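First up is the structure itself, then whatever we jot down about it.
Only one protein chain is missing from this complex, and each of the others stays in its spot.
Right, chain A next:
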Amino acid sequence: MSTAQLVSLTLAMLAGAVTLLGLVIVTGRALHRRRTRRDARLAADFRPLLLELTGGDDDIDEPLRRLAALDRRRWRAVEPSAISLLTKVSGHAHAALVSLFAQRGLARAALRDLDRFGAVRRATAAHVLGLMGHTEAAPALAGLLSDRSPEVRAVAARALGQIGAAEAADPLLASLAAGGGVPFHLVAQSLIRLGPGARPALAKALYHPEAAVRAVAAEVLGLTGAVETARVLIGVLAGDPSGEVRVRTARSLGRLGTPVCLEALIHATGPAHPHAVRVEAATALGDLGSPRAVPALCDLLGDPQYHVAHNAARSLARLGSGPAMAVLAETVAERPGTTAAGHAWEALAVLDLQAGQLRRPPTAPVS
């Protein structure tokens, strides 16, 4: 065979291959479109049943029976809508969908899928189990917190929060250690969703060797209003070696708002503490909502550190009580030209703006 013939043959074979590939792609797309249209039609046919199931009162037996009895093809078309609805409803409607999924064997299938090779399958399974609040899946989901895929780890963390099993607190906190395989905010959100049952694990985590774990534990205890841990948090604010942990602890003490937090926060605004801790403590004193914080905040208005003084003024404005407002007004009137007066004036101006008014600048220039 000559070179020319060889080239022609190669070109012909290439052209054939390209045509074949083109045909495969076009056919594949056409089939996919057809299947999508058919699934959409099927989903639309059964949508009234889904709405009846989720929106019905006690008469859901019939839609439940009919949806549970759907053949595989029809269920495949209905399932995405059902899962989508599961994320949007609560109470009786959620329970009805979970009951349907249980009858369809979705939980069993999802539990099996947690071990699949494909990350999408594992993540989807974790997502469904979380939405269903499938308590039995908690240990397997805790195992996925160290999954090789970051997406799977994130979905597993969220699912554990949705399930709300208190025993998930330890693995969730552990997932933050050693660099953390799961984003902090996801772990924090899930820990919050676990509720009061997670508090013993969170209180224990305040002594964890890793600062990241202590920081999240401190933050979540404040966010969940764990007032019984206020004294432990006060100890952390005073002695934790990490500035980040102390900052989050100060914020939490402000959120807890119990009387014992006041002295600890006032102390944390002292000059011996790092700047970030002082700034947060000045804000937290406003969060406490106690008029007893007014004298300390008043002293901080003249603080040489800008953000400390600024936050103290904003805290006084947030307290909003007579004495706090009087301090701000007196500072503007009696200390003109000082930075303290500037911070006080700004805090009052923000309050005015919130009330739809514009405060006139002070007559004396503010340095």
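Rule of thumb we're sticking to: a residue touches a chain if its C-beta (ideal position, glycine included) is under 8 Å from a C-beta of that chain, and two chains touch if they have at least 3 such contacts; residues count from 1.
In this text, contacts and distances are computed from a predicted model.
S.K.: Of the candidate names "Ferredoxin", "DNA-binding response OmpR family regulator", "Isoquinoline 1-oxidoreductase beta subunit" or "Acyl-CoA dehydrogenase", which one corresponds to the UniProt protein name of the undepicted chain?
M.R.: Options "Ferredoxin", "DNA-binding response OmpR family regulator", "Isoquinoline 1-oxidoreductase beta subunit" or "Acyl-CoA dehydrogenase" considered; the missing chain's recorded name is "DNA-binding response OmpR family regulator".
S.K.: In the full complex, which of A:His32, A:Arg47, A:His275 or A:Arg292 touches the chain missing from this view?
M.R.: A:Arg47
S.K.: On chain A, what residues meet the omitted chain?
M.R.: Output for chain A: 47-48, 51-52, 54-57, 81, 84-85, 87-94.
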